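Complex shown without one protein chain; remaining protein chains in place.
So that you can tell them apart, the chains are marked A, B and C in the order they are listed, and the count of residues begins at 1 in each.
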Amino acid sequence: MNEPTTIIALLYGPDQPGLVSRVSGWIYAQGSSIVHADQHEDPEAKIFFQRIEWSPSGKIQEEAASFEEFATVDLKMTARVALSSDRPKVALFVSKIDHCFHDTILRFRAGEMSGELACIVSNHKELAQEAERYGIKFYHVPISDSAEFEAEQLRIIQKHNVKLIVLARYMQILSSNFLDAVDCPVINIHHSFLPAFAGGKPYHQAHCRGVKLIGATAHYATADLDEGPIIHQDVTRINHRNVIPDLIRKGRDLEKSVFAQAIRLHLDNRILVYNNKTVVFD
Amino acid sequence: MNEPTTIIALLYGPDQPGLVSRVSGWIYAQGSSIVHADQHEDPEAKIFFQRIEWSPSGKIQEEAASFEEFATVDLKMTARVALSSDRPKVALFVSKIDHCFHDTILRFRAGEMSGELACIVSNHKELAQEAERYGIKFYHVPISDSAEFEAEQLRIIQKHNVKLIVLARYMQILSSNFLDAVDCPVINIHHSFLPAFAGGKPYHQAHCRGVKLIGATAHYATADLDEGPIIHQDVTRINHRNVIPDLIRKGRDLEKSVFAQAIRLHLDNRILVYNNKTVVFD
Amino acid sequence: MNEPTTIIALLYGPDQPGLVSRVSGWIYAQGSSIVHADQHEDPEAKIFFQRIEWSPSGKIQEEAASFEEFATVDLKMTARVALSSDRPKVALFVSKIDHCFHDTILRFRAGEMSGELACIVSNHKELAQEAERYGIKFYHVPISDSAEFEAEQLRIIQKHNVKLIVLARYMQILSSNFLDAVDCPVINIHHSFLPAFAGGKPYHQAHCRGVKLIGATAHYATADLDEGPIIHQDVTRINHRNVIPDLIRKGRDLEKSVFAQAIRLHLDNRILVYNNKTVVFD
Partner (left out) sequence: MNEPTTIIALLYGPDQPGLVSRVSGWIYAQGSSIVHADQHEDPEAKIFFQRIEWSPSGKIQEEAASFEEFATVDLKMTARVALSSDRPKVALFVSKIDHCFHDTILRFRAGEMSGELACIVSNHKELAQEAERYGIKFYHVPISDSAEFEAEQLRIIQKHNVKLIVLARYMQILSSNFLDAVDCPVINIHHSFLPAFAGGKPYHQAHCRGVKLIGATAHYATADLDEGPIIHQDVTRINHRNVIPDLIRKGRDLEKSVFAQAIRLHLDNRILVYNNKTVVFD
């Protein structure tokens, strides 16, 4: 579609009087026009959060930069400012399991995602040919000495100017050093309803405990495995007739859907993180 | 709880530049502080909708009245202004089926609803004793000549200064004249996923068609039966083993939950109606 | 309704050739007629499970007793045989929180449950008057020396010939000794999606972790708190605007619905327990 480009700002910081008025007043003063605005105050932490989207009146890059200065300097808020036309580069990490791999690529191709799938990184070769069929650059980085392994991944990330890494059932743990070095958010999909069944083989754990629902959780990866801020979760019903392969099959649909929604929310600039939790403006 | 009273305004009208800024600027100028604000623009109809809630700095009644004047005269918006401490009177209409009757009363007693259940009106006597047990005034208005029947109901509504009527599986159709005369919103619960299975015996219709989900719909009653603006809907899964009594039993839970959520959203001043649709700020 | 009484048998034991044939052949040989039959084999444990319901041709009590002997002696299965007209006595344990209390009582009154609510036991007096209004015997058993406290509860259970205890947000832990002594199943409702957030204050735990769904779990109580076999679970979506009182309010609806379904499934003789898991024939 030919929708006009808008500016999107995500702001947060200590609450102070008149924030909504000052932000909207600034926009009005440019002769610009607010399309959406949503604010939230955490009543315990006394933190103010806002997502605001507007059609600029003048030169869009200048107005975005100017707003960022206003928000950080004058309002003393933490601000992230983006254009609706931005298409940040995304790297997809995968091992051998391919359902999230195909699903994510097809959604980028279908235009569901406000980003560009720049490259695929894998510790296995199995999906190289599939990636090629889709016309996406594939890097095989086999497991080796850990430092070299991560250094190689880092070179790829930097070469492609990647702004988001998504782990599509990637079976390696990213070290704290690596997460610091890449300096961009990393979204992981875990195949359980966290915090239940963290760690390995969650469908086996679920089967063993006899739960009646299985889940999937998309979260930002942090140095604490499966402990990062949760972005999105969903569940589906199982019954006593379902054996573990049934859980795995049902879980694939959950994982694809939960993973895709988390990526989309992130690329649409709808997520703020604080206190290891997320505010999702949906 | 002892939360401080806030002012809640629901506004809508043709979009115009600077609305968010002017509304938030007005509140800031009073020295008041916005707690929540949510706005929506219908991109087709070019109508602006806003729900805004703030802690007043001065005398609450005066500030609310003053804002209403500002919104209607200066901004030329349609405005509804309420206090979070308001407890408008609610009349519950019921026939013999009692699950929504009990559920609604218990929710009012549990403090889930920002309103006061003022009276119960029924065309049958069956629930008189139950109403008495709950300590709520019960009016038996038997079906009679239609004009007299509605006139009697109208006298009760007016006597109790009712601001909302809720139809808890009330099996009589309210005439267009009556709806005009009561001059307050009426929320009905229909036991299907409208527009599927409008009219009578929806569970029988659903069983006959062989659908795999049954639903319930809460909507504002209008002169067109089952055609009013939809507030809330939900569904539940059924299977081939379920006979009609199973559908009725499963449906009761749906009806209670959907009806309650619609009443609560209305009493929390979260619903705007336009073009026979609702905007629900949840 | 006037449905004819049926016999319901729940069987389980090591799998062996011809079980379905021998069971259905026995019934056919009586001239009786199977209404429903569902069987399940655990492919790992090699255990056979069956729920079978039939219309007897002759004297129902004799046929039920005769079948039980056939199943246990000839087939060497563990068997539970009941009549669809049975209405086992149920004791409801409650403390002060009353939403599951009201909901459960109203469902018994509405005929949703194949049982009889015989008495209410509470460690508080608060709900005595409400119980009386419903016409149900209420026992106040205040916390005291633990042995005496449980002995008093046990006397009540035995006096009423109770066959099922349901814990409607009962805030005391039942000891292993008590569970042995009552010798009947006990169903508990826990306000989280177990195994996540076991223990106290699960809604606070959920809020703190930042999950996007909250849940409720009905399970059989065992000596290991929150570790018993899970009967039913469900979840509902929450968002960043929801504070703990919202979680509690939304959770009430979940708890009522999950608790009620577990009780109904149990009373309809649809649950078999093995390996700390349930087989639910729904």
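What we mean here is this: contacts are C-beta pairs under 8 Å (C-beta built on N, C-alpha and C of every residue); 3 or more make two chains touch, one makes a residue touch a chain.
For clarity, every value in this text was computed on a predicted model and none was experimentally measured.
In the complete complex, the hidden chain is touched by one of C:28, C:134 or C:274, namely C:28.
The chain omitted from view is touched by exactly one of A:102, A:124, A:160 or A:209, namely A:102.
Within the entire complex, the positions of subunit A that touch the omitted partner chain are 1, 36, 98-99, 102, 106, 110, 112, 133, 241, 245, 249, 252-253, 257. Mapped onto subunit B, the footprint of the missing chain covers residues 40, 43-44, 49, 193-197, 209-213, 215, 229-235, 239-241, 243, 275-280, 282. Looking at subunit C, the residues touching the absent chain are 17-22, 24-25, 27-28, 31, 33-41.
Rule of thumb we're sticking to: only the chains that are shown with their structure count from here on.
Chain pair with the most C-beta contact pairs: A-C. Distance from the centre of subunit C peaks at A, each centre being the average of the chain's Cα atoms. One finds 42 Å separating the Cα centroids of subunit A and subunit C.
Centre-to-centre separation of subunit B and subunit C, using mean CA positions: 36 Å.
Touching of two or more other chains is recorded for residues 40 of subunit A.
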